[in-house]
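Before I ask anything, let me first share the structure, which is written out below as structure tokens.
The complex appears here without one of its protein chains, the remainder shown in place.
Chain naming follows the written order as A and B, and within any one chain the residues start at number 1.
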Amino acid sequence: MKLLRELIKKEFFHILRDRRTLIIIFGIPIVQIILFGYVITNEIKDAKIAIYDKSKDNITMKMTNKMLSSDYFKLVDIINSDREIEVRFREGKIKEVVVFQSGFAKKLEGEGTAFMQIIEDASDPNAARLLSNYTRAIVSDFIDEINPTVRIGRTGPIVPEVRMVYNPQMKGVFTFVPGVMALLLTLISAVMTALSITREKEFGTMEMLLVSPFRPFHIVLGKVIPYISISFINTVVILLISNLVFGLPVRGSIVLLLAEGLLFIITVLSLGILISTSTDSQLIAMMIAMVGLMMPTIVLSGFIYPIENMPFILQLLANLVAAKWFILIIRAIMFRGAGLTFIWKETLILMLMTFLFTALSIKKFRIRLQ
Amino acid sequence: MEVGKNHIIEVRDLVKKFGSFVANDHLTFDVNEGEIFGFLGPNGAGKTTAVRILTGLLLPTSGEIKVAGFDVYRESNKIKKNIGYMSQRFSLYEDLTIYENIRFYGGIYGMSSEEIGAQADLVLNRLNLAHSKDKLVGQLPLGWKQKLAFSVAILHRPAVVFLDEPTSGVDPITRRQFWDMIYRTADEGMTVFVTTHYMDEAEYCSRVSIMVDGRIEALDSPDRLKETFKAKNMNEVFLKIARKR
Partner (left out) sequence: MRTIGFILQKEFLQIFRNRQMAPIIFFVPIIQMLILANAATFEMKNIKMAIVDHDISSTSRRLMSKFDGSRFFKVTKFSLSDKEAALYMKQGRVNVILTIPSGLERDIYLKNNPEVQISIDAVNQNSAGLAYGYILSIISEFNQDLRVRFGNIKPQRVKIIKTIASYWYNPKLEYQTFMVPGILVILVTLIGLFLSSMNIVREKEIGTIEQINVTPLKKHHFIVGKLVPFWIIALFDLAFGLTMGKIFFDIPIVGSIGLIFCVSSVYLLVVLGLGLFISTITHTQQQAIFVSFFFTIIFVLMSGLFTPVESMPVWAQYINRLNPVAYFIKIMRMVLLKGSGFLDIKWEFISLFIFGIFSIIMAVWRYRKRA
């Protein structure tokens, strides 16, 4: 037992002495939270547009003013020929061109219908769609304005009363904090552990450990306990920051939350160990971890992109990603106040994964010894 | 400072401090051309630090040092062309073959392809590794690696070759073979500067300096040291020196 404590101490010293890594481990979640909380968003504002007004009458002027007075648009150019549209797009300076047909006001008065073209630079299809939707919404409003006696607009008969549940202010924190946690825990528990073990292999010190009186089980334990502790501390830190700075609640049981966090840490840890049994090179371990672990965690876990939208194969693949289950669990506990009865299925899956990875690692380890 | 015709290394008042810790404390000595100079001392005495300064890996805090006639502060690159080095940590690439390692270092030292080829054959034959030239260095046992590393260090026939604890962890037979190689190198005109903590290896050197705690406590040929300290072997010499302090 005392031997084990020595191993753990040694590993801790290694980690603590490595100031750079420590700074990064604590810096990454903070940076991510800042980025996700304040910087990254899909919302449109100040989108650069150009107007191609073939009419230049009072109606088009009014419409143009209406568009520009909203925060969504910013007029960057006036276009006077068809050719210019292509040039401006290729220069990358504008995202949308609004074209008014000639004789706009006259057609509106006379035939009762006038046409506008909204041309989007759809290299970014999301932004393009959003932008055209916004534009259309403004046009819709404008139509109401010029038809004061008839409400063509959107109301009635059925009035939708919408309630945002669990996150009434629609704060982004709810969406990304679970993902940031999963990512960070994966980084520390899986990647760092894998690197640490393969490093000992690269340097040959692993062999020394193996022939020493330490039992292999203790060696592994000595390696992983420090990482588990650091992960755990980091989790608590993230929760505290999110709660204090962004008002992120924990509506369910904190104990359950931390317990599930611990479970996830162990799951990813076992995966890290599995990776380390697959190679002797730190470089390769890192690449496997990046491609096989980090990337799926970011993309397939439901962290950023909802899983329900993905092609079926990817949805199946997502089930293999531990982070997916973890994020489900976290969201349920923190935001919906769910108890174990609601998430027992996901919890069980994580346990099974841990078991599987551990068993595989042991098997691989034994094979190498032979 | 005039370089004596026979002094291949001249050191005057070398001081190296790391913060307040003095690793080398006013070292002063010369190494003669063609001799096997032993730099002895227990671990932590400052031997490796001094070697790293002489090879241009570290700058001294103060002192005048010339290696192969070049000043260590300003002509470091010229020094490097004329020295060889075998570090304590391993210096050959384990994932390259024996031949590839030789070719790489030969090329770095500016040897032509013919020279490299000729030297490579020489080394491989001498070490009985001719049939293994395409073997990865990582697959060699430690003793062979050490011998190979030494051969690569002198591939370009440098004026001085620095060996930092070259026989650590190696079996006695290999140690013996290693020292044979060192003798042969000195015979061929190269000066050998070797550090070790094995006192018995001191007997093999032309002259020996004993460093304790950053200072040179004794510097002479092994025979004269034994006479001076009335000791039967170098080990006793060292013990007497250590006790004196």
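Simple rule for what comes next: a residue touches a chain if its C-beta (ideal position, glycine included) is under 8 Å from a C-beta of that chain, and two chains touch if they have at least 3 such contacts.
Just so it is clear, the structure is predicted and the values come from calculations on it, not from any experiment.
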Revision key, fill the gap. In the whole complex, of A:F13, A:F115, A:F217 or A:F355, the residue touching the missing chain would be A:F115
Revision key, fill the gap. Even though one chain is not shown, chain A touches it at residues 18, 20-21, 24-25, 27-28, 31-32, 35-36, 38-48, 89-92, 95, 108-109, 112-129, 132-133, 135-136, 139, 142-143, 146-147, 149-150, 152, 154-168, 170-172, 174-175, 187, 191-192, 195-196, 199, 202, 279, 281-284, 286-287, 290-291, 295-296, 299-300, 304-306, 308-311, 314, 317, 328, 331-332, 335-338, 342
Study note, to complete from the structure: In the full complex, chain B touches the hidden chain through residues 52, 55-59, 76-78, 80-81, 83, 85, 87, 89-93, 95-96, 100, 103-105, 107-110
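The rule is simple: only the chains that are shown with their structure count from here on.
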**Study point:** Euclidean distance of C-alpha centroids - chain A vs chain B, Å
**Key:** 56
